[in-house]
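Our next item is chain A:
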Amino acid sequence: ATGGDGPGGTPQTGGTVHMLQNADFSYLDPARGWDGGVNAFYRLVYRGLTMQAAGDAEDPNAVVPDMAESLGTPSEDGLTWTYTLKEGLKFDNGDPITSAELEFGISRAWDPEIGIGSPWLKNTVEAPADYLGPYQSGEHPGIETPDERTIVFHLKAPFPEFDNVVSQVNAVPFPVGTGAGDEFIKDVIASGPYTLDSYTPGSSIKLVRNEHWDPDTDDVRKAYPDAWEFEIGLEGATIDERLLAGQGSDVNAISGKIQPATLARLQTPELQERVISAEAYCVTYMGMDTTQAPFDKLEVRQAMNYAVDRTSLQTASGGNQLALPATTIIPDAVNGHKDFDLYPSEGNAGDPEKAKELLASVGLEGGFSFTLDIRSNPIMQAQAESIQQALAKINVDVQLNVIDTSTFYETIGTPSQMHDAAITGWCPDWASSSSTMVPPLVDGRVITEKGNTNIAQINDPGINARIDEIRAMTDLEAANTEWGEFDEEVMALAPIVPLLQEPSVFLPGENIAGYIPNTSMTDLTIIGLSDPSRG
Partner candidate 1 sequence: MTDTLLHVRGLTVGFPNAHGPNEVVKSLDFDLERGGALGIVGESGSGKSMTSLAIMGLLPKGAKRTGSIEFDGAELTDLPERAMRSYRGDRIAMIFQDPLSSLNPYYTVGTQIAEAYRSHRSGVTRRQARTIAIEAMERVRIGDAAKRVDHYPHQFSGGMRQRVMIAMTLSMEPELIIADEPTTALDVTVQAQILDLLAEIRSDTGAGLILITHDLAVVSEVTDHLVVMRDGDLVEQGPAERIFTDPQAPYTRMLLDAVPRIDDEIGLLRTLPTTEEAR
Partner candidate 2 sequence: MTGETVPRQTVPTESSSAETLLRASNLVKEFTVSGGGLLGRSGKFRAVDDVSLEVRKGETLALVGESGSGKSTTARLIARLIGTTSGTIEFDGREVHALTGKALHGFRSEVQMVFQDPYSSLNPKHTVERIVTAPLAYQRRPIPGGARAFAGALMERVGLDPDHATRFPAQFSGGQAQRIGIARALAVSPKLIIADEAVSALDVSVQAQVINLLRRLQDEEGFSYLFIAHDLAVVRQIATRVAVMNGGRIVEAGDRDAVFGSPQHEYTRKLLAAVPRIRPEWDAARRRNDQARREREDPGA
Partner candidate 3 sequence: MTFTPTELEVEGAAGGEVVREGAPVPPPASGRRVARAFLRDRAAVACSVYIVLIVLMAVAAPLLVKISGYGPLEFDQDAVDPNLGGIPLGAAGGMGADHWFGVEPGNGRDIFARIVYGARVSMLIAISATLLTTALGVVFGLIAGYFGGRVDMVISRVMEFLMAFPALIFMIAVLSALPAENRQILLVLVISFFGWPYLARIVRGQTMSLKEREFVEAAKASGATSAQIIFKEILPNLASTIIVMTTLAVPGYVGTEAGLSFLGVGVVPPTPSWGQMIASSVPWYAVDPAYFLIPGAFLFLLVLSFTVLGDRIRKLLGEGTA
């Protein structure tokens, strides 16, 4: 990430920051929502035991204490993790936050209809199979609260990265007994620096200061502006136009990444000064169903890796500012990344000759045809069309199957419905390690009928064993190095074709300061205005 204070100088206290966005947040309830956009929003209003470090920190991927006095203390066997809460923590109505509220809030993750967000709590904390959350089953049997400030988690199995689990957005406190049904979908009970002023779904959210948040208890959040306004439902092009024009309150506006078309218009020095780009935390790849011909043959998969023209993919995705060729599964920005390219080509433009050779070696010199599932999204369609063009050179005919965005993941996550291959992306659940980057894509034991993430359906005993081995390592630094090695080992089997890392370009308003955007999650809590009186 680009460090520093951002283009507008030093953030000052006061004013209102505007966020222009297309889609509404998935849920205001952190037990339900779990994606980059809403995670950044939750950070403004909710606090957990730990959290990802500030955007301007040395290592922004690191996990640091939030409401806890320090990171968790594991027991000898790694099965019990204990945290101690800071003093003076309060909800937005002034009620104190104790371990009971935290336990209650965390236990909501087990409710089958509410706890649909991050699965990590459920995956790691011990609970009977019939425990269905606080509303149906009462107190959580796997979490203890010996006193008001201490909370103890009993795990199913040792999990060295448990600090990451309690940094997940669904590990936040709520007043005991609240939040059944759809209560929190439109309401917020804040523990962070801001609380909800008004919410019009699909159109706007206004946040104001939570008077009961004590900055002294919070080492990360700066909370410069007095208020936040999220304008929702704007078209991408409109957002860009407004940011370019910077009229009125738009000088105080930020937004997600800009559209490729806008790039060409950022060429004036004034605009160049405002432009910030952020590294990719995700990989865009093509997964091939390794259980079916022809992708059951290693040579064919390798041929695919050789044949794709990553330069053309790059241009189709918006050029070199918005896309970089990917040859590894782990993106550069994620801890554990190792640089390698097992299937090199001149200028990343693909090596059709090599690919043809490989195909010929398995008797497929005449080519073949396969169906590629893609999402109905212009960029993804452009990428698919590029692959189509590149593979045509080796006589491979690609049929595109465009699937509606809403059903896309459901379809490709259902092995019986997915076609021969699919283009999709993957991001780590936390960037501080690659433990959540590679395994979900290649672990043969996570293949399920529905919600499958291993779309290549590769089930290799060697790979499975390696995953268990690295996960058990308690030295997280060493583990990350191993994940990098693991990445290369996996790519030798070529279950997927890494295509691109897609960094983003952002154009904050002129008066924005402290803005360090990030493609995984932008830290909103350190943003402010350089001149709060403007706009």
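Candidates were picked such that all candidates are chains of the complex that A comes from, given by their letters.
Following the convention adopted for this analysis, a residue touches a chain if its C-beta (ideal position, glycine included) is under 8 Å from a C-beta of that chain, and two chains touch if they have at least 3 such contacts; residues count from 1.
If you're wondering where the values come from, they're calculated on a predicted model, not measured in any experiment.
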Chain A: touching candidate in this complex (1, 2 or 3): 3
Touching residues (chain side chain A, partner candidate 3) in the complex: 236-237, 241, 259-265, 267, 311-312, 314-322, 376, 378, 381-382, 384-386, 388-389, 400-404
